[in-house]
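The complex is shown incomplete by one protein chain, all other protein chains being positioned as in the whole.
And then chain A:
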């Protein structure tokens, strides 16, 4: 991706958003709706604040740990010199959280 240091900067930003929302909590069916919404909104707000000419898509999935298998994949049709993505996988004792951020440059 363009000079954007997506690797670490973006990963840390999203990781901190996840920790801030669900760090230290157990899976709770009545709250998980609020958690996913908060994680995507806070991540997006942090990214937009940077004021770069970019479009963002943030996707968050939270799954209860019960032995079930979960698999995710993504595929992108874009300009590989200017666009990119980053996926953060987080877990605690009771749940998995996977957040994907896609960054697309504005064609000027």
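What we mean here is this: a contact is a pair of C-beta atoms (placed from the backbone, for glycine too) under 8 Å apart; a residue touches a chain by one contact, two chains touch by 3 or more; residues count from 1.
Just so it is clear, contacts and distances are computed from a predicted model.
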UniProt lists the protein of the undisplayed chain, choosing from "Dynein light chain Tctex-type 1", "Bridging integrator 3", "DNA 5'-3' helicase" or "aldehyde dehydrogenase (NAD(+))", as "Dynein light chain Tctex-type 1"
So one chain is hidden, and I want to know which residue out of A:13, A:40 or A:86 touches that hidden chain in the complete assembly.
A:40
So which of A:13, A:60 or A:86 would be touching the chain we can't see?
A:60
For chain A, residues touching the missing partner are 27, 29, 32-33, 35-37, 39-41, 43-44, 47-48, 55-79, 83, 85, 100, 102, 104, 107
